[in-house]
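Here's a structure for you.
Removed: one protein chain of the complex. Kept in place: all other protein chains.
Take a look at chain A:
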Amino acid sequence: MSWTDIGALTDIPLRGARIVKTPAGCIAVFRTDEAEVFATSNKCAHKGGPLAEGIVHGKQVTCPLHNWVYSLETGEAQGADEGSIATYPVKIEDGRLLLDTDAVAARNAA
């Protein structure tokens, strides 16, 4: 694993998200609780909507374009919709956000 500092936890509003540009495309980093973050692909499996712009609720996000709802833990679309988005390891250390860039690269290679 290669933990890369991508910014401060407080750079992301509570129940909000920010994007990180990577060679594998944009990754959305969600802050679901005071000290709980998830990283996924920013691209909705349906029509490519920017998930980082969705409303974050519980450990889920709703795509702003057509209301697909994803679990941020598994990346699976919820309810009747079928599809999934990639998820990536991200952690908080001393208020900093660390993203596993190896996992991102691996996904890119695959």
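What we mean here is this: a residue touches a chain if its C-beta (ideal position, glycine included) is under 8 Å from a C-beta of that chain, and two chains touch if they have at least 3 such contacts; residues count from 1.
In the analysis below, contacts and distances are computed from a predicted model.
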item: Absent chain [UniProt protein name; select from "AAA family ATPase", "ABC transporter permease", "ATP-binding cassette domain-containing protein" or "Assimilatory nitrite reductase (NAD(P)H) large subunit"]; value: "Assimilatory nitrite reductase (NAD(P)H) large subunit"
item: Full-complex contact with the absent chain, from A:D11, A:E73 or A:E93; value: A:D11
item: Hidden partner chain, residues of chain A it touches; value: 4, 6-7, 11-16, 18-23, 26, 29, 47-50, 53-58, 60, 62, 64-65, 67, 69, 97, 99, 101, 104-105
